[in-house]
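A single protein chain has been removed from this complex, and every other one stays in its place.
== chain A ==
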Amino acid sequence: MGTEEGRKESFYPSDEEIEKWMSSAFDMAKDALQSGEVPVGCLLVYDHEVVGKGRNEVNETKNATRHAEMVALDQLLDWCRRGSLDVSSVCERAALYVTVEPCIMCAAALRLLNIPAVVYGCRNERFGGCGSVLDVSSADLPETGTTFKCVSGHRAEEAVEMLKTFYKQENPNAPKTKTRKD
């Protein structure tokens, strides 16, 4: 369990934590790229433990909302259930590490669960919900959970490069399969 002085307001990942967990997120993204999947790595960390880990599952579920973040949030909920832990007290001290800025939907989902901190690599120009298209992370939405803090730009160029590589290998080979990349 977390330290006593770490109240909700002061909860924030340290630089070492950011370095460490983003490195894992990037490893996940690289693995995904090598197996021809959307190169996005995403993990939820609570009390120095990974409690949710997601990859995009849109194609296999035919559910366009199965972004890596949503999958990771489901794992966090299962983890709480298995350990009989209170979801809100876990969420209040959890952080999301993801190589690409969460989209508008995922940003709203993170708010609804009161996740206080999101660390991401590059911007998501098409769907970004932490400032690129809309700023859901800090907007005044009293009925949509709580705002969260963002740390952005961590190894951004590398994240962009992976996405570019993915698009390049996708486009010429698969003109008709319309694989979701977001």
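In the analysis below, a residue touches a chain if its C-beta (ideal position, glycine included) is under 8 Å from a C-beta of that chain, and two chains touch if they have at least 3 such contacts; residues count from 1.
Please note the rule applied: contacts and distances are computed from a predicted model.
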The chain missing from this complex carries, among "Mediator of RNA polymerase II transcription subunit 18", "DEKNAAC100710", "OLC1v1022327C1" or "CMP/dCMP-type deaminase domain-containing protein", the UniProt name "CMP/dCMP-type deaminase domain-containing protein"
Checked against the full complex, the residue among A:L43, A:A109 or A:A159 that touches the missing chain is A:A109
Residue positions on chain A contacting the omitted chain are 57-66, 70, 73-74, 77, 87, 103-105, 107-109, 111-113, 125-127, 129, 133-134, 136, 139, 141-144, 178, 180, 182
